[in-house]
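Contents: one structure, followed by commentary.
A single protein chain has been removed from this complex, and every other one stays in its place.
Now for subunit A:
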């Protein structure tokens, strides 16, 4: 909507011409300037500028929905109102039905806790036919650390849902729906993301997994708090993918120990701690004074005795 053309918004002709003559073509160009700047630049009066800005804003403004209509649409159009069940009762209840569509879900935990196993299971569940409670769709699995194991996934399937996997050919069909990508570097990942965007739209892909996000960024951190996250662009791109294709996206992340210092506090918290410390000092000071007195007294006593 930001790139909507001003000339197509039905402004009064004279006003539209003035905008075009000053090379203000899109809504973005116009709205990036204040009303006074526009007055100067376009050489028209305040009233006309405010009227034009209001008009452009109305056109560039995204449409609204009530929260109720959003909810009803999801219930109508999507599996479980937009959720992929994990089949873990407690987790599904907490997540209102499962991994939500349209947003990014991050799995975090220490090494060996089972993040990859969790992802494998999710890929399997999404690839199940809809008659068995799956999404019956393709899955894109970005495997950064080469941890994906088809054997393990089939094993999981046979053990957890034997009635399906013992059927001839179904295991093959489902495993065939899972596309594994193995980018070797961040730049390769960037490239494949662009491809994923295209294939998400063209093919019936209903789940995207990135295992793991942290491995992509490792080694690219400098000391001190980073100014801009190396994966900032990727994360927002993935987020927009999830939202506009209305699919669940699952990414995994590693854990790091964090130093608890002032960098995780606000100024008012630091000040309060400093005040507390100040209050403690007099007590210590008295104690030291007392010790000193005692010490000198002892010395004097010794001196007298000698």
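As a working rule, a residue touches a chain if its C-beta (ideal position, glycine included) is under 8 Å from a C-beta of that chain, and two chains touch if they have at least 3 such contacts; residues count from 1.
Rule of thumb we're sticking to: contacts and distances are computed from a predicted model.
Trainee: Tell me the UniProt protein name of the chain this structure doesn't show, selecting from "Elongin-C", "DNA repair protein RAD51 homolog 3", "RNI-like protein" or "Superoxide dismutase".
Mentor: Hidden chain identified via UniProt as "DNA repair protein RAD51 homolog 3".
Trainee: If I consider the whole complex, including the chain that's not displayed, which of A:68, A:111, A:198 or A:304 touches that chain?
Mentor: A:68
Trainee: Which residues does subunit A use to touch the chain missing from this display?
Mentor: The missing chain touches subunit A at positions 1-2, 27-28, 31-32, 34, 39-40, 42-47, 53-54, 56-62, 64-68, 70-71, 74, 81, 96-97, 100, 102-103, 224-225, 232, 236, 239-240, 243, 261-270, 272.
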